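Below: the structure, in structure tokens.
Heads up, this is only part of the complex; the chains shown haven't been moved.
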Amino acid sequence: MEQKPMNILCVAAHPDDVEILCAGTLARYSQAGHTVTIAVFTSGNMGDAQIPPAELAFIREKETREAAAILGAKLIWAGIDDEHVFPNQEQRRIMIDILREADPDVIFTHSPNDYHPDHRYVGQLVFDSYFQKGLPHIPNQQRPACRFGQAQVYYMDNLGGIGFLPTEYVDITAVFEIKMQMLACHRSQVVAMQELANTDLLGMVEVQARFRGLGAGCRYAEGFTRLDAYQRGLTHRILP
Amino acid sequence: MEQKPMNILCVAAHPDDVEILCAGTLARYSQAGHTVTIAVFTSGNMGDAQIPPAELAFIREKETREAAAILGAKLIWAGIDDEHVFPNQEQRRIMIDILREADPDVIFTHSPNDYHPDHRYVGQLVFDSYFQKGLPHIPNQQRPACRFGQAQVYYMDNLGGIGFLPTEYVDITAVFEIKMQMLACHRSQVVAMQELANTDLLGMVEVQARFRGLGAGCRYAEGFTRLDAYQRGLTHRILP
Amino acid sequence: MEQKPMNILCVAAHPDDVEILCAGTLARYSQAGHTVTIAVFTSGNMGDAQIPPAELAFIREKETREAAAILGAKLIWAGIDDEHVFPNQEQRRIMIDILREADPDVIFTHSPNDYHPDHRYVGQLVFDSYFQKGLPHIPNQQRPACRFGQAQVYYMDNLGGIGFLPTEYVDITAVFEIKMQMLACHRSQVVAMQELANTDLLGMVEVQARFRGLGAGCRYAEGFTRLDAYQRGLTHRILP
Amino acid sequence: MEQKPMNILCVAAHPDDVEILCAGTLARYSQAGHTVTIAVFTSGNMGDAQIPPAELAFIREKETREAAAILGAKLIWAGIDDEHVFPNQEQRRIMIDILREADPDVIFTHSPNDYHPDHRYVGQLVFDSYFQKGLPHIPNQQRPACRFGQAQVYYMDNLGGIGFLPTEYVDITAVFEIKMQMLACHRSQVVAMQELANTDLLGMVEVQARFRGLGAGCRYAEGFTRLDAYQRGLTHRILP
């Protein structure tokens, strides 16, 4: 690749969101020599009807680390309680520190009209924090300001593409198996969705990638939209 | 009716919002044998220039119970202070318990771009809570989780139809008188609007129902939009 | 089914468009006892680099009749030259006669922002003609006016869902095999796309139906939007 | 009024469209001393199931002249066959001459997404012609170019407000009776809609004006949107 190495950050609400919506793109970045960080904002600890939250958080962090390791990605595990994301001052402080730790050139996160409140508020917290990551005088942060540079924010697709029309695509055909291996690490989810909802998570994610491939003109794709902002109107491609 | 009985919930911000925007539809549901719950999130206690808040709350609860009784609907009176709805953790807890109490198949609430902040934030709280009502491990709730099933959310019209284009209609011609009787129970509002703002509330609501009837092809109608979400793309009609 | 029998019409631009986008829904209507008419506006005769137009038109009409026969649907073959749909007076006359022949309660056609001009203009001609089908004094028509009744128009999805967010879904799981059998009748297209573009048409259509099923909450679905118009705001469901 | 007198033009597709959607606004202009021209593009001659077109055209022109006379407005009767508006070269020539004859500062016409093709294409012809009215070298016109000045185009509401959210309102409370008198001149329509469709046209128009009044904050209003175009971003109000 001809670009200089970039820091790539994906901030998701729950432990398997990255794999479902963005892992192929992260794999492409990783193979091209960029530094990839995965930040998972909640521990996903409310997501099972039987397993108690503390135990589930333990399981899901372990699965997530396993998945991140496949990419050689750094993992930031924020450990917020599942279903408890709020765009308030306390969680904004946490998000600013996540951004500072990753010092990203490119950020992926959930889009504003997602069906799950945790998804929507994680996306909002990213949008609220991406300007402040580079300001040195924000009080009560754990980490010093990172570069002020203008990180680009991309919004991820959602399952079923509800209210989502991608404007950017990444061809993930060559890395599709990596994406599926990462997803398969989330055994607790794959099993729970199969048993409780009779849902084949791996199959659903393949259908979604095939469908986005129909739009993109390749076999498998991930779709995104871009958050446009002042002086961030891209004049070159930074997606893989 | 050929459908199995459903639980219908309307969550409104103020005591007369249900009557203005949704009572005809609720009457149709009620007549068809479904269970109807009306939840009023605030007591509407700031809505008069003269009457002190505590007294006004008392009056409005009484009027609201009278209106709900016409339908035989259950009333949930949350009693939040008028003009004080916020999508924060405390009020989300309250909203989750409201949803758990009603265990709804269908929810009606205010649409996102409504002119009144209480309306907007009640709608946001519903959207934030409809997933969590069925999760058993959410801490600090008063009520146990209800069914996890996928409640459908419909957004109600607003007076004057500002920024609102209905995509679904319910013919309320046969129950229009019931709607007007329910509205007339809110004497404090009907009188206050007449005296203070020289506004004929009953006449306004009739104009609105007639206008939506022009769109729907019947004499009186109520209009709605539907919140689409993953796996909630309806394949059958659940409106009356 | 409890509805009285309706006349269902699908007007598509090319011989396989119906099968790709609407055949499952038509099969559901057919099984429920409604009368289904398929109108194909062009002969699809320009769609092959080798086969001369006249020969291709002959092949495609034969394939289309075979597919329609699976449903027991009536076929209207307008025979306009492929790539030559224009919303002019001459073709509007033809479209008015198609609508009069089918006398539809429900019409399916292409949506306005489709990538192919024939698709866009067939949809425009339907929108231009659905009012006039019931007016007795339109001159130079081959057929007398049909019922003036207010036909409902639904716009079909497109491959890849480009610029298309369904607002209505039909569960086609039970009739998916019928849809695929109908599509398989279009051998000239299935083979041509495989050989020329290395594209598996049947596989693509399955992916699309699975993806719309993710949104709808069933295994296979077809998605639609509805053309809203004065006094056509539906107060009951007419989709299967 | 403090503005200098302007030329106001309303171009509608059918004889009663002006009265339904714009007559109050035209009455306000007229009372303020502006010159009002009403152009009716078709004769409305297909609009009755019994009366032959030639006879109906005669009746409707007479009714329209009577209505226009109430305002003292000039009437341009283009006499195109009802249901036969097309945005082609021939009809554009006619529209350019209409604009040249009225030499308008302000134009009202149908909005792009109207349910009736004649409405949509009249609006399109106006948009296609408003630049050319002032160009002296357009061949084959009956009339010389009028002023090149930048006429402002407003789109009218439609019955039921389908797909239409007004951005501008005119308070027509003081002239509402004039609007209703003008509408009542269209006896053939008022009677036909009552007998054939059991529709009270005058009542419908009153409901619409009341509803727009709810949005506008007055008793009766007409609503509009504005066609924005290069150097036409208004910096003063030209509506009454």
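Letters are used for the chains, namely A, B, C and D, taken in the order the chains are written, and counting of residues starts over at 1 for each.
The rule is short, and it goes like this: contacts are C-beta pairs under 8 Å (C-beta built on N, C-alpha and C of every residue); 3 or more make two chains touch, one makes a residue touch a chain.
None of the values given here were measured: they were computed from a predicted structure.
Every protein chain here is a copy of the same sequence, 4 of them drawn, and the whole complex in this file adds up to 6 copies.
As a working rule, only the chains that are shown with their structure count from here on.
Annotation: the A-B interface is duplicated by C-D among the options C-D, A-C or B-C, judged by over half of the residue-numbered contact pairs being identical. Farthest chain from subunit A, judged by C-alpha centroids: D.
The centroid of the Cα atoms in subunit C and the matching centroid in subunit D are 36 Å apart.
Per-chain CA centroids place subunit B at a distance of 39 Å from subunit D.
Each chain gets one centre point, the mean of its Cα atoms, and the points for subunit A and subunit D are 53 Å apart. In subunit A, 159-160, 162-163 are the positions where the chain touches two or more neighbouring chains simultaneously. Chain-to-chain contact here is organised irregularly, matching neither a line nor a ring nor a star, and falling short of all pairs touching.
The chain pairs satisfying the stated touch condition come to A-B, A-C, B-C, B-D, C-D. Listing the residues of subunit C that touch subunit D in their complex gives 88-89, 127-129, 131-132, 135-139, 148, 228-233.
Against subunit A, the residues of subunit C that register as touching in their complex are 159-163, 165, 204, 207-208, 210-211, 214-215.
The touching residues of subunit D, counted against subunit C in their complex, run 45-47, 49, 52-53, 81, 83-84, 86, 88, 115-117, 158-160, 162-163.
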